[in-house]
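Below is one structure. I have some questions about it.
All protein chains but one are shown at their positions in the complex.
Then we have chain A:
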Amino acid sequence: MSSCSPKPYLLTSRAGCCGRYLAKLSSVGSISEEETCEKLKGLIQRQVQMCKRNLEVMDSVRRGAQLAIEECQYQFRNRRWNCSTLDTLPVFGKVVTQGTREAAFVYAISSAGVAFAVTRACSSGELDKCGCDRTVQGGSPQGFQWSGCSDNIAYGVAFSQSFVDVRERSKGASSNRALMNLHNNEAGRKAILNNMRVECKCHGVSGSCEFKTCWKAMPPFRKVGNVLKEKFDGATEVEQSEIGSTKVLVPKNSQFKPHTDEDLVYLDSSPDFCDHDLKNGVLGTSGRQCNKTSKAIDGCELMCCGRGFHTDEVEVVERCSCKFHWCCSVKCKPCHRVVEIHTCR
C-alpha cells in the first residue's frame, strides 16, 4: 500500500524531531564508517557518539526507521493526515513542534521500529553482542554454555531506549514535551513487548511434554502498527503536574482514568488538516483521493472537508489471472479497466 502514498498533495506534519531524523536515516545508504555518523543530519551529539560506537547496529536502526514510516503510512492511508514522508517539504509549522496525537504516534512507531529491527538483526546473526551481553552470567562463552542467552528482544528494546530516548534525556526530561515523547517512545516498545507470542515445544520421551521449552516470538510489525493505531484512537490528552519535586503527565480531564504505560499521550489537539496552511505545516486534503461510498474518514464527505470532489474516469492497467510462485516470478496478463477516481477539490 505504501507504494501509492508519496504524492505531492499529501498532508505533512513534521511530527517532531524523531520522525524527521529517522526519516532521514531511512533514506541514507548503508552506514559502515564512522564518518557517515558525522554526516547524518538531525542526530544530536550523543547519538553521533552512539552511532560511532555501534556502527553495526546502525543499519538496523535505519531499517527500523524505514519500517516505521512504511507502517505509519499504511495505518494512516485513509486519513486526512497520512504520514507522508516528512522531509519532502521544507516546511516548519506549528503542528510539528506541538505535541499532537500524530506526533505521539510517530514517536511510538519509530521507537518500536528500531527495537523491532535490532531484535530481528540479532536473530539473523548480524550483530555480535545481542542477548548474552545483558544476562547476569555475562557475555563470555561460558555464560552461553552454562545457561544460554536471554532474549534478543531485551537487547533490541534496550538499544532503542538508549538511542531514541537520548534525545529527550539530553534536554533534561523536565519539559512536558520531553515527558510526552519519552512516554510515547516507551509505549511503542511496550506494543512489542506486550504482544510477544509465547510458543512452546514438547520434547520429552516420545515427544511428551515432560520436557517443554517455551520462548517468546516477536509479533509481525503489522500487528504492532495495529496496536499503536488503536492506542492512537484512544490517546489521552495530558498536562503537566508536579507530584513532589518530579514532574509527571496527568490526564487533562480528571474524570478520565489515568493512562497506562501502553497508552499514547498528547499535549495539544490536532488541527483538522483540512486546509492548505503552510505556516502550520498543513497541506490540506485538496487533491487527495477519497472513497465515494464510505461514511468514514476515508469517505469523500469527511476527507474533503465538505468542499466536494471531482470524479474522473481513468483507464487503469491491472495485472490479472496471475500465476505466482513463492518467490520472484509473476506471470500476469494485463487487463484494462475503467475506474472512477474521486479527488478532493
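Heads up, the rule we're going with is that contacts are C-beta pairs under 8 Å (C-beta built on N, C-alpha and C of every residue); 3 or more make two chains touch, one makes a residue touch a chain; residues count from 1.
Keep this in mind: contacts and distances are computed from a predicted model.
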item: Name per UniProt, for the chain absent here [options: "Rad17", "RING-type domain-containing protein", "Wnt ligand secretion mediator" or "GH11947"]; value: "Wnt ligand secretion mediator"
item: Candidates A:M50, A:A68, A:V106 or A:C122 - the one touching the absent chain; value: A:C122
item: Touch criterion as defined above, residue of A:A112, A:C130 or A:L249 at the omitted chain; value: A:C130
item: Option from A:H203, A:H276 or A:H310 whose C-beta touches the chain left out; value: A:H203
item: Interface with the unshown chain - residue positions in chain A; value: 1, 74, 120, 122-132, 141, 144-149, 152, 199, 201, 203, 205-207, 209-215, 217, 220, 222-223, 319, 322-330
